[in-house]
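Mind having a look at this structure? Questions to follow.
And now, subunit A:
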Amino acid sequence: MSVGASIEALALSLGAFRLKEIDFAVSSGEIAVILGPNGAGKSVTLEAIAGFHRPESGRVLIGGRDVTAFPPERRRVGFVFQNFGLFPHLNVAQNVAIAQRRDGPVAGAKYAPPSGDPAALLDYFGIAHLAQRSPSDLSPGEKQRVALARALAAAPDLFLFDEPFSALDAETHEQLREELKAYLRALAIPTIFVSHDRSDALTLADKVIVLRGGAVIQSGPAAEVFQKPANSFIARVVGVENVLSGRVMETSKDFLTVTVGDQVVRAVSPASATPSDGSVLLGIRAEDVEIDPVHTAPPRKAGTNRLPGRIAQLRRAGPLVGVTVDCGLRLTAYLLGSQVRKMNLENGSPVVVEIKPEAIHVMSD
Partner candidate 1 sequence: MKRSVCLSLATLGLAGALLPAALAAQPANPVTLSIFAAGTLAVPFRQVNALLEKKYPNVTVQAQFGGSVMMAKKITDLHQDADLLAVADYNVIPKYMFGNPAHASWYAGFARNAITFVYTDKSKFANEINPQNWYKVLARPGVEIGRSNPDTDPSGYQTVQMLNLAEKFYNEPGLEQKILANAPLTNMRDTETSLISALQLGQIDYLAIYRSDALQHHLKFIDLPAKIDLSDPAQSAYYQNGVAHTKNGDLAGKPIVYAATVVNGSKNATMAVNYVALLLGQQGQAVMKTNGFGTFSPAFAVHVAAMPAPLKSLVQPWPSS
Partner candidate 2 sequence: MHAKFTPGRAAMSPWRFRAAPSRPGALYLLCWFAGSVLIAFLVIPLIALALTQTWSSLAAIARMTDVRDAIMLSIEGAFLSALCAALVGVPLAYALARTAFPGKGVIAALIDLPLAVPHTVAGIALLMVFGRQGTFGQPLQSIGLKFWGTIAGIVVAMLFVSAPYTVNAARIGFEAVDPRLEKVARSLGLGPWRTFFRITLPLARRSIMTGITLTYARSISEFGAVIILAYYPMTAPVKIYELFLRFGLEQSAAAAVLLLIVSLSLFVLLRTLAQRGGQPQESR
């Protein structure tokens, strides 16, 4: 087992809230993102891993050591929360220097952080010139780097981020996220990142854990969770734009025929069995909905679903145009503005919608 962090069957009660049997692992070089709605228990999980809540059962292993009984200061975690939590009464150099230096990474660790000497760390993050500044005089990007330098000064075996970007505007959010990703990749220290924003998961995650009501409802590699959400709730969490209910008509080895709305489509058989009454939910990502005007549509490929329809609505969505198309079922898709103009699309334009069977994800609930 690689030296990383592992949470085994962690359960605890916090007042009326219960965390039920949380189970996942993250290895060095990996970033795991915990996604979920507010109140799902994301922060509680993170704090329990860091040692601020005593679990009723389960284990927390960090860097190969069982730290379940350890107080926070002995767990070797680096904790960064919203607004980065810099100590306002200390300047940047003092913030970094206050960390209690422990010995280097545990034996067998696949990461090697830069030297723990505060001056060297400031250099590594390019903030040496800010050493005497007060935290209130820093930009969010500078604060992030100070927070990272400070966390590294304590030689952590695990990084924990609790929604550090929530209070920032969209542009700064993206910028900082990109920067953080670069640093985390370079450092390769196992990282658990909590967010309610799925774009954070999209950008950062190697692994996604979806939390709801204090329990893990799906966890796995990011691609898998994003493309094959286990149920419609998760589908919405990971941003599947189209979730429709349908009924299975026919099953074969590889495919299902499903009626949905006024149409019949072919979808790839899911790994798990479908309900006996045949009612299913279909998840289709907007990016998998291909739209072409009727006249210029390319010839149909074998096995693809092709549905004629009309544009119901066009709306601006940032750089893209959100297209709602009615083809016997209402679907959302995105097109570039230039595409819309080239295809001369407007409300009511007749179009053809093409969806590959692999893009239709069948869910039981």
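Criterion: contacts are C-beta pairs under 8 Å (C-beta built on N, C-alpha and C of every residue); 3 or more make two chains touch, one makes a residue touch a chain; residues count from 1.
Regarding selection, all candidates are chains of the complex that A comes from, given by their letters.
Quick caveat, the model's predicted, so the values are computed rather than measured.
Participant: Could you sort through 1 or 2 and say which touches subunit A in this complex?
Facilitator: Spelled out: of the options 1 or 2, subunit A touches 2.
Participant: Using the touch rule from the top, collect the residues of subunit A that touch candidate 2 in their complex.
Facilitator: For this pair, the touching residues of subunit A are 47, 50-52, 71-75, 77-81, 85, 87-91, 94, 98-102, 132, 134, 150-151, 153-154, 156, 160.
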